[in-house]
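One structure is given below, encoded as C-alpha cells.
For this depiction, one protein chain was excluded, whereas all remaining protein chains were kept in their positions.
Order of writing sets the labels: A and B. Residues in every chain begin at 1.
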Amino acid sequence: MISVDVLVIGGGLIGCATAYHLAGAGAKVLVVDRGTVNGKASGQNAGSLHFQLEHRLFEQGEALAERFAAAIPLNQMAMEEWAGLETELGTDLEVVMQGGLMVAETPDEMASLQKKQRLEEKWGLPCHLVDGDQARALAPSLSERVIGAAFCPCEGQANPRLVTNAFAQAARRRGVDFFTQTRIESLAPGRYGFLAELAGAAGRQTVLAARILNAAGAWAAEVSALCRLTLPVFPLGLTMNVTERTGRLLGHLIQHIGRRLTMKQVQDGNLLIGGGWPARLPWRSGALPAFGPTGSAELLPESVRGNLAIACEIVPAVRRLHLLRSWTGIVAATPDELPILGEIVSCPGYFVAVGGAGFTLGPTIGRLMSGLMLTGGTPLSITPYSPARYGHLNPAMA
Amino acid sequence: MQATYDVAIVGGGPAGMAAAEILTAAGLAIVLIDEQQRLGGQILRQPPAEFSPSDWLSGLGYAAAKSLLYRAEQLSGAELLFGTSVVGLFRRKTGEGFTLWLASAPGVRRLAARRVLLAPGCYDMPAPLPGWTLPGVMTLGGIQSLLKAQYFIPGDSILLAGTHPLQLILAQQIVAAGGRLKAVLFAQQRRAVWRLLQDPATALANARPLLDAAAALRALRRAGVAVRFGRTVAAISGTDRVQAAQIAQVSSGGQLVAGPRETIACDLVGLGFGFLPQSELARFAGAQSVWAAPCGGWRVCHDDWMRSSVTDLSVAGEITGVAGAAVAMLEGALAAEGILLDCGKRTLVEARRHCRSRRRRLAVLTRFARLLAELSSAATLLPQLATPDTILCRCENIRFSALDRAAAAELAITDANATKLVTRAGMGLCQGRNCENSTLARLAQAGGQAPAGLAGFTPRFPLKPVPIIDLIDMEDEAEVGYSHSKSE
Partner (left out) sequence: MRKHVARGAPISLQVDSKTITCFAGESLAVALLASGIDAFRCDREGLPRAPYCAMGVCFECLVADLARPDINWVRACLTPARDGQRIATLKRNDTDASDL
C-alpha cells in the first residue's frame, strides 16, 4: 500500500501545477491520470493568456458580468504568475505577453467594451480602450471593420504542449510520483484518510491519502461520483483550428467582444483560431449527460467554417492561407462559468480545483490550492469560488 | 445538398476502377474521385490527354490493368471527379450514409453518398538519410510517374537505391527512354533478390511485372548498367541540388557496414524502399487498422467482403496492405460484390459465385505479396541510415535528435501524437505522412518495443490542407442535422 499526503486526480495543468507546489512545501504527492499527462484539454487548448473579461461572460447579461468581474483579482495574480513562470520552471514555454486586443466592429460592441472597461477599472485590471486606427497601429493586420478595441498590455499566449509537461517534470524532480494509464476503481474516506484502489498498466495498487485533489477537468463529476459527491461540472466540446506557417501577422492575442473569435500567431508562424465554437460530445449510451463523455468530441465542420469566416473578416490576410488542421477538446464548464476551488465541507480533506479559464489560471490555481491544502489559507481570497456555493448538492456524506 | 450517390469511390486506380465497373453495371449511381487528372492511379499514371503516346506501358505486365483502364474510361453511370481531394468524411446525422468534403481548384464542396469505398492507394516509403531533402532526391514512384505519365526524366545522371524490385523495372524504362543510369543499388544480397524473382509463388502469381524484373536485370547488364547488391546510399551531397551520393555496404544480416564510403557522382537519386498504405481517410472515419508488418504503415482491417469496421464503409487495394495492382483489382471487385450484397442487388449465392475464382486468385497473389514484402522490407535498414542530424520532418525541419531528446525525457513519450506535440514533427503541410513511419520506428527502438504497439498520428480534418478562402466561399447548403452556431 502506498501512503501519501495528497492524491491528485488528473494529470492536466491544474493537477501538475498543484503537485509541483505541494511537493515544494514538502508534501508527498501522487498524481494519477487514466490517460497521459497533458493528454486532454490542458494540451489541446489554444494557449491563450487572457485576463480581460471574456465575450462568453457577457453573453449572459450584465448582472452576471458583475459576478465574473469578481474573478479579476485571480487574473491579476495569474499575470504575475505567467511573467515569472519560465524562470520558475527553468525552461522555455514560449510565453509571450505583448498584449491582447479585444476588438469591436459595431457601436453596440464598442458600448459593451466600455461597460467591460468600467468593471475592469473598478477591479484594477490594466486595460484601456483604443479606436480603430490606434488598434491598427498596434496590430496592422487588423481589418478596417474594427472600429475599436480594448487593449490589455499583459495578455498573450504560451505553448500548452510545453507548459503542463514542464510542471510535471519539475514536480517529478521534487519527488512527485505519476501513475499514468491508471484508473481509480474506488475511493472512500475512512478513519485514516482516503483509501483508493488503482488499476493500471503496472497492476493494482492501494493508496492511502490524507487529502484528495480532484483536478479531473471535464471528468471531475465522474470522479467525484466515486465518493458519492455531486459536482456541477459539465463537459463542453470546443473546436480549434490551426493554419500553415506564415510570415509575422500578429504579435498580440486577438479576441472579439461580440463574436466567437480568438486568434494568435505562435512562434513558428502558424495562426491558432478558436473562440468557443462547439464540437459534438459523444454521450455514453445509457448514461446521463452529467456523468461525463468518453472519447473525444466530434468535429463539426460547420464550426470550422463559421470560425474561419470571422477570422478572415478581422484579419483579412488569413484568407490566403491554408487550414492545416482542426481538432476538438473537451473542457469543464460550471453553471456560473467560474472555477470551483476549495474543500468540500461535507467531505473534509476532499478538495476540488476545476473549471474557469483553465489554461490562463492553471498555474495560479496550482499555487493557491497547494497553499490551501497545506495551510488552510490563501494569499488571495478564493471564497467566491468555493464549492460551498454548491453545498446544497452535497448535504451530508452518504 | 447535392444529389446523394449510391456509392462514392475514393481513388481511380485499379481497385476503384474494378469496383466502379461492377457497380455501374448493376445500375448504381457512382461517383469516383481522384486527385490526378485521369483514371489509373499511380501504377497506371496516364499521360495528359494532350499527348499521343504509342508505347505507353507497353510491357505485358500491365495488360490486364490497362484493359480495365480502357473499360473504365467508357463507363456510363459513373461521375468522375478529377483533380479532387477528399478532405473530410463524416457520417450523416440524419438519414444514412456519409458526407464527403471535396477540395479541388474551383473550391470546396460536399456530396452525399449512401456508401463509401476507399481505395486511395499507397505512397513511397519515406527514406530519411543525410541529404534526402536536396533537390534531385525523389522517390522511386515519383521518378516513375514522371517518366510514365509525362515522358520526362528529371536528371541526367541517375542513381537508384533501395530494396524494392520495382527499381529494376524503372531502371529498364529509364534506359529504354534514353536516360543515363549510373547504377541500381539493392541493400539485399543478390541471392535474396533472385530468390524473390525465382520463387514459385512469383511464377504462380504470374506477377508479370516481377518476372519482367528478371528480364530487366539481364537487359540492364547488357546495357552496361551496374546493378549492385549489398549496397545502399548512406548520404547524398550537393550545394543546390544533388551532386553525389555516398555508398555504404550492407551485410547479409542487413547491417550497415562501417568503413570508407564510395562516392558516385549523380544529379538524381531515386529512393525505392517500399510503400505505405494511404489509410488516413479510413482511420479518420474510425476504421480499425493494424500495423502492416514488416514494412510499416497502417493497413485497414476488413471482412471477406472488404467491409471495414465502420458500417457502409468498404476498403480495397493498397490500404488493406500493399500488394500490387492485381490484388487491388480483385479486392475492388470483391468490395463491389459486397456492396451489391448489402444493397440487396445480389443474393449471397450470386455474390459467392462471382467471387469464387477471384478469391482463389487472391490467395495466390497474397502469398506472393507477402514474400515480396518480406524480401523488400527496409524496416531494419532505414533506421540505420538516419543520423541525429538527419531531417526527420521535412516540412518543419525537425531533426532526429529532437525526437531522441523527447523520447529520453523523464516522462517518456510512448506514442507519436505526444511526440508531435513536443517536437513539432508531423505538424507540417504533409500532415505527418513523411515522418510518421520514421517517428514510430525511432520511438520503438528507443522503447525496446515493436512499432505496432505504438499509436500513430491521429488523422484530422482536413485530410489535406485546404485553402481557407475555399472553405468560407462554399455554398451554404443547409445540412439537416447540423446546428448552426450563433454568429452576428
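The criterion applied here is as follows: a contact is a pair of C-beta atoms (placed from the backbone, for glycine too) under 8 Å apart; a residue touches a chain by one contact, two chains touch by 3 or more.
Quick caveat, the model's predicted, so the values are computed rather than measured.
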Contact with the hidden chain (one of B:10, B:87 or B:143): B:143
For chain B, residues in touch with the removed chain: 35-37, 42, 47-54, 83, 85, 105, 123-124, 133-139, 141-143, 145-147, 150-154, 156, 177-179, 240-241, 278, 394-397, 428-430, 433-434, 464-465, 467, 469-470
Sites on chain A contacted by the missing partner chain, in the whole complex: 245-248, 269, 317, 319-322
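What we mean here is this: only the chains that are shown with their structure count from here on.
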Geometric centre distance via CA averages, chain B-chain A, whole Å: 41
Contact footprint of chain B on chain A as seen in their complex: 36-39, 43, 161-162, 165, 168-169, 172, 178, 243-244, 258-260, 268, 270, 277-278, 299-306, 308-312, 318-327
Chain B residues touching chain A - in the complex, by the definition given at the top: 88, 90, 101, 396, 409-411, 414-415, 418, 421-422, 424, 427, 429, 431, 460-462, 465-469, 471-472, 474, 479, 482-488
